[in-house]
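The structure appears right after this line, and notes come after that.
A single protein chain has been omitted; all remaining protein chains appear in their positions.
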Amino acid sequence: VDFGALDLVFLALPHGLSQAIVKDLPRSVKVVDLGADFRLRDPAMYEKWYGQPHQAPELQPEAVYGLTEFYRDAIRDARLVAGTGCNAATVQFALRPLIGSGLIDLDDILADLKNGISGAGRSLKENMLFTERSTDVAGYAQGGKHRHLGEFDQEFSLLAGRPVQIQFTPHLVPVNRGILASVYVKGDAGAIHAALQAAYAGEPFLQVLPFGQLPAVAHVTGSNFCHLGVTGDRINGRTLIVSTLDNLNKGSSGQALQNANLMLGLPETQGLMGAPVFP
Amino acid sequence: VDFGALDLVFLALPHGLSQAIVKDLPRSVKVVDLGADFRLRDPAMYEKWYGQPHQAPELQPEAVYGLTEFYRDAIRDARLVAGTGCNAATVQFALRPLIGSGLIDLDDILADLKNGISGAGRSLKENMLFTERSTDVAGYAQGGKHRHLGEFDQEFSLLAGRPVQIQFTPHLVPVNRGILASVYVKGDAGAIHAALQAAYAGEPFLQVLPFGQLPAVAHVTGSNFCHLGVTGDRINGRTLIVSTLDNLNKGSSGQALQNANLMLGLPETQGLMGAPVFP
Amino acid sequence: VDFGALDLVFLALPHGLSQAIVKDLPRSVKVVDLGADFRLRDPAMYEKWYGQPHQAPELQPEAVYGLTEFYRDAIRDARLVAGTGCNAATVQFALRPLIGSGLIDLDDILADLKNGISGAGRSLKENMLFTERSTDVAGYAQGGKHRHLGEFDQEFSLLAGRPVQIQFTPHLVPVNRGILASVYVKGDAGAIHAALQAAYAGEPFLQVLPFGQLPAVAHVTGSNFCHLGVTGDRINGRTLIVSTLDNLNKGSSGQALQNANLMLGLPETQGLMGAPVFP
Partner (left out) sequence: VDFGALDLVFLALPHGLSQAIVKDLPRSVKVVDLGADFRLRDPAMYEKWYGQPHQAPELQPEAVYGLTEFYRDAIRDARLVAGTGCNAATVQFALRPLIGSGLIDLDDILADLKNGISGAGRSLKENMLFTERSTDVAGYAQGGKHRHLGEFDQEFSLLAGRPVQIQFTPHLVPVNRGILASVYVKGDAGAIHAALQAAYAGEPFLQVLPFGQLPAVAHVTGSNFCHLGVTGDRINGRTLIVSTLDNLNKGSSGQALQNANLMLGLPETQGLMGAPVFP
């Protein structure tokens, strides 16, 4: 391949492989990396969560975190965009407008996720077989071990101006696509709903449902949309935010295309406005 | 049917029908009710959660709450046993030994459940169709509206000696059987694990896994077992307890049989020691 | 609704309702009916398979059978097009080019179908519940009772110039979308494959795989494509033709749109070239 002739490449590689490749690509080629190599800006954090030193630390500061709605301007001018984790995207859409708002208790945030199986890709592991997964429900990486926590720590601490750590438990449920995040916070439900509505008012892909209505995975499967809902609880001051998206669209390749559109000066929503597929 | 000739009847009726029937049965017939009619002892609480006055309030005080491991002696002597809700059983197994122990913060308990579809029985509702459920994941009765909260309030407040309210969100996931409860508490994970192990040491159906191991629905599907696991979090003082059981066995009919065994003087585990079915 | 102002209407109604409506619509409105009311041209055949006399028999001769690839010219000029049954479409794509060809034994044709559950729509029947279907496989309308046999009889007899009857058994399998028809015929596999390839050489939606390769439902799910494959058998003269399509696309609404495109003078493939959705 004559990479020099290309405007932009998508890299969808096992974690760890992009960092070696990107540094050898011509500077004229824009890169959207769908893997984890450039999500964390701090080499120490990368090594902590991925278990090895980064091979291109000089490129880490240059990479733009690919959560389009919050890094749109930087992405437009970026040479290298790091696609976010699919869990990381789902939860951040629920929380980012709230982190610096004073509306929620930053020390008591809990995200419980229900994840479709395609998040694991096509890796040949026994626990990914049809017979193992089709009638099972189970958590994994519980207790603060999942790598996407590195992204939460980086982004939420940056927004808050001080260290923020959340609790995060993903679960595997037998659907192919989709993530449903139940995010539990302490704060006023009405104010939280209003803050999300205001934050996403003009966004083509982020839909905040009317107060008290909560979305389901089937509302977004096959599309690039993320649906959000907010409700209070019978216990005062407790709020549930539900965020759902299709991990293979808005959670990875849809996001990548959205970012590539920006980087190439195309309309941001081009090729991405397809309706969900049901059933 | 000549009910007077029977030792014991199981009632598996839509909510509200048992109360009218039980009061007309001969006193010599023991009753295991699998419905919700006698789970709450307080007529006001029944009316609050079920939307209508109880038709046999004089029988409510007599009914024994059917969570076998905690009401075993009373069940043995009972005439009327009220089977618990399936969600209510799953979460109580995770929490009861902790409520009066001082080990956890009683004002900050959160249970996020993933429920198989058979919990809804065979009711003909559009959202129970294969095409609606097979690729969807969604919560329901969020924000403190689910009827099983009445059972939690009654039991936990009784144990604590003061009002206790928990947060509780059930979700539908596309498996037929099984409930996985992720119960988040504040307290020391090691002490919590030790307390559960001690509480269930001699129990034939309640299995506490080694510290840090967490169970999956497939470990119990088709059996009368409930598996429990405990892990800490990277955030100090946060603990995740996972409890899982088969809603059609330990969550309803297995429990009913276990109670009937006790009421009839049979071995408690008779007919109930079958292994899980996998896959 | 001012129907007179419309160019074309789609009717997706329970069987039996279209016939009453169409006769009252202004003649200027073109109609694509997705139901069964106008699939059979012979009032006696309609009554035989649907159990009641047709209410608009004067319109039956006018209706064009909506299997686009075989009625293209008539559809272009039609006022009323009758969408085919989804099973009927799947099997006809496998057999139509062979019926008048002399290549197969017309008295020994057998189609065994595996059907996704969405074929039943959203009707509230107990056997359509998730818990009933998710772990079951079962045939239905076996032995020559399924209504789509009326379409086979009409079309194949017309093509052959003499009565032709096939065996046809549909089965429900727990997927939402898709029909896989295993069509067993007697004739030379190579010649049959060549005939299908020749017949569909220029067709945008009908893809004949190389000889010996057989398609799967996942190859077409979510798209308007129909994939076909042919293989021989170790027993000489026996041939298996596999035809698969998405019953909600090429089997009904995709076909309807394809026909509407023709009726309105639009490009036939407009809005229909989307790739399959996987997984």
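As written, the chain order gives the labels A, B and C, with residue 1 at the start of each chain.
Here is the rule we go by: a contact is a pair of C-beta atoms (placed from the backbone, for glycine too) under 8 Å apart; a residue touches a chain by one contact, two chains touch by 3 or more.
Keep in mind that what you see is a predicted model, and the values were worked out from it rather than measured.
A.B. asks: Have a look at C:Ser28, C:Ser123, C:Gln142 or C:Gln270 and name the one touching the chain we're not showing.
C.D. replies: C:Gln142
A.B. asks: From the listed residues C:Asp42, C:Asp112 or C:Asp188, report the one that touches the chain absent from this view.
C.D. replies: Residue touching the chain left out of view: C:Asp112.
A.B. asks: If you put the missing chain back, which residues of chain A would it touch?
C.D. replies: Listed in rising order, the touching residues are 117-118, 122, 124-126, 128-135, 174, 176.
A.B. asks: Spell out, residue by residue, where the missing chain touches chain C.
C.D. replies: Interface residues of chain C facing the absent chain: 110, 112, 114, 116, 131-132, 134-139, 142-145, 149, 165, 167, 169, 171, 173-178, 180, 182, 184, 212, 214-218, 221, 231-235, 238, 240, 242, 244, 279.
A.B. asks: For chain B, which residues reach the chain that was dropped from this view?
C.D. replies: That gives, for chain B, the contact residues 118, 176-177, 222, 274, 277, 279.
In this section, only the chains that are shown with their structure count from here on.
A.B. asks: Farthest from chain A by Cα centre, which chain is it? Let me know.
C.D. replies: C
A.B. asks: Please compute the C-alpha centroid of chain B, do the same for chain C, then give the distance between them in whole Å.
C.D. replies: 49
A.B. asks: If you average the CA atoms of chain A and of chain B, how many Å lie between those two points?
C.D. replies: Whole-Å distance between the two chain centres: 35.
A.B. asks: Based only on mean CA positions, could you tell me how far chain A sits from chain C in angstrom?
C.D. replies: Comparing mean C-alpha positions, chain C is 41 Å from chain A.
A.B. asks: Residues of chain A that contact two or more other chains, please.
C.D. replies: In chain A, 176-177, 279 touch at least two other chains.
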